[in-house]
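The complex appears here minus one protein chain, its other protein chains still in place.
By written order: A and B. Residues from 1 in each chain.
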Amino acid sequence: MAATTFGWLVLLCPIVGTVIIALGYKRLPGRTPGWIATAAIGLSFVCAIVMLVKLLDRPEAHRQLTSSLWNYASSVGVDAKLQILVDPLSVFMVLVVSGVSTLIHLYSVSYMAGDRGYSRFFAYLNYFVFSMLLLLLAGNFLLLIVGWAFVGAASYLLISFWYRRTTATRAGIKAFVINVVGDVGLVLGTFFIFTHTGTLDFLKTFAVAPHVFHHDSTDLVVGCLLLLVGAFAKSAQIPFHTWLPDAMEGPTPVSALIHAATMVTAGVYLIARMHPLFELAPTAADVGAVGGCLTLLIAGTIGLAVTDIKRVIAYSTMSQIGYMIMGVAAGAYSGALFLLMAHAFFKALLFMAAGSLISAMAGNQSLDRMSGFRRALPFTFACFVIGGMALSGLPPFSGWFSKDDILAYLNHRGGGFEIMGIAGYIGAILTAIYTFRMIFRAFFGEPCPEAKELEEGHLAHAEVPTNPQTGEVEDTDVGFPGPEHHIAEREWPMKIAMGALAALATVGGFLQIPGVDDAIRRFLAPSFATSRLAAAAPSTGADWIGLVIGAAIAVTGVAVAYRIWVLAPGTAAVVRERFAPLYRLFVNKWYFDELIDLAIVRPVAWFGQVTDTVLDRDLTTSVTTGGTVSVVDALSAAVRRAQTGFLRYYVALMLLGISGVVIYFLVSS
Amino acid sequence: MAIGWYLVVSALIFAIGAAGVLVRRSPLVILLCLELMLNAANLALVAFSRMWGGEDGQVFALIVMVVAACEVTVGLGLIVAMHRRRLPIDVDDLRELQG
Partner (left out) sequence: MSAVLFFIAAIGAVTGAIGVVMLRNQFYSVLALVFHLVSLAALFLLLRAEFVAAAQVIVYAGAVMVLYVFVVAYVGGGEEMPTRSGLRIIGPLLALALAVELCVAMLGTALKGISGKGAPYLPGFGTPEHIGKLFLTKYLFPFEVASLLLLVAAIGAIVLARRRRGLDPDEEAQARVHRPLPAWVGSMAEAGGIHFEEADGSPESEPVRSQG
């Protein structure tokens, strides 16, 4: 069977999983939906591996395969087909997505147990994986847009999973609206490109693009900028990022899967896939790189100040995606995708560990209340440390190799990119600091009451379940989190999943050691064969220099964090006082939410208000409808007076009419 | 005589019938004037039939006669019913059927 057949199988497994779970949600007992979902994605992963093997069997020049099931419309000048593209880039992404998804499903089997919406969760999760795989395997803009929209919908469904929580539903709507803004950008961008190329197919578009667009042509730049809007909205980059921290309202596995490993990387994938177009429109690419750079810095600073543990990890995701976007926009394709893979591993691991920690805290997520869990949660602590070290870029973890691959490339490219490279190093210090801030605050120091309880072997439970953000009282029925809390130390599925990711985070970096093996770059080469930028890779020596600098920076960051939070615990408060305005800026997330509220939300709400009262009520109903009605009423009252009942009156009118008609015909002839 | 003469006579009779419908108050006489108008039409039809040479006009005239007979039947039946119920046989007083 061809590689593309396995591509279709990869897509089929999750959607079949969704259907089975959705249809049997009342009848499947206990944890069965979870196992079915995990099996479905696991099967998908196996098919992805087979797809990889079959692709590697082929010679390098023939590794871009398409397979089309049917044409939607071939006669109206639009080649809309149900088509997938199996090439190294998509296979790489599919492997990462399906692999990490399998582990997260495994984790969720026990993490979400006890929740009344268990089956619904897994149905949604499978649906999400299906949409993401569809997005990645799409062979033309049509399926890409479809997958893009589905992913947004799945994200909304999963963020507002605990739908009776107002904060969750509001977050879901916010995420969805910003995603839709991105969708509009994506569709408009597609249109701009399509008007010139005349085809929706990826391979054909890329082949035709150099002939149809001259260097930096306006239409292409606008189209690519619109694509960037889509990418930025999906990947939570400035200024479309405000949804990501709020999306932490969803259950932790959702945060791990969607908002760390998969959905937010869709923007990176988009830019990587569209690299021929971006290389023809350097202006757009530069805008993208600057956006990524700004994001990584701003998110890094915010991560220093917030106290909700999931939000710290969310901002770190935003920051790392900033690196990736900066990388793909500048031309460091394999580096950025390498970081994508490594980031999927260690970020999912961090979220899983955070989930375990939050369970130990009986649902509370605030760093202010956590401390000293080292002895109570040893496995979680180990995973957190491994993930943190990978995130900070400490050798020899995967984050070190991948992040510094990008930064070395940027420095090699020179010019403005070198500045971005330096910004990247600054971001790396910030990353190390806030990551280890999180670890030191939660696991070191005096054990908090929950930690003490757990050391005695008793998992803390809240008397009355409350919303961790607002403190509202809840219950444990459907629509709210379940009554059970699961920690990794006690649940073997969680242990296996976290262990696997920890192992991958540790050794994953060895896939691309400069000068030793270039596995990822060589594997991805056929996808980027026509790219000028990809070919201009820095030398091994430059790579190693970058790696050493990166390691030094990471170690410095960890040391700083250690000093502030472990050695001298009061330092943080002192620093906060000294730099109070800065601190306020960071804690309030650089006031982006307030700005967007002022600039967009309020005017739109006001406009809606005006439309409702003036336009709809006054103009349409009273004036137009009411006015028309009263005019018709008056007219009919006038006409009614002709109905007298006198027979001869009617006859006279008839005769009058006849005379009139005859005169008309006489005159006109 | 030229066909035009017959048509003029037909027009005159039609006009007289129309005047009668407008002027008289008894439904019976109004029906009679209606008959006048129908007959005028018949005359016109037969005249044209003579002009063209085909009997189609005459067939039409016969059908008109049938229709006139039916209409008279029903109209007179109405008048009888009105009389039975002691209603005034006066077109100006019977005007509840408006519109």
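Observations on the structure shown:
Note that contacts are C-beta pairs under 8 Å (C-beta built on N, C-alpha and C of every residue); 3 or more make two chains touch, one makes a residue touch a chain.
In this text, all values refer to a predicted model and were calculated from it rather than measured experimentally.
By the touch rule given at the top, the unshown chain touches A, B in the complete complex. Touching residues on chain B toward the chain that is not drawn are 1-9, 11-20, 22-26, 28-29, 31-33, 35-36, 39, 42-43, 46-47, 49-53, 55-56, 58-59, 61-63, 65-74, 76-81, 83-90, 92-96.
By the touch rule set out above, chain A reaches the unshown chain at residues 648-649, 652, 655-656, 658-659, 662-663, 665-666, 669.
We adopt the following convention: only the chains that are shown with their structure count from here on.
Chain A makes touch with chain B in their complex at residues 640, 643-648, 651-652, 655.
Across the interface of their complex, chain A is touched by residues 18, 21-23, 30, 91-92, 94-99 of chain B.
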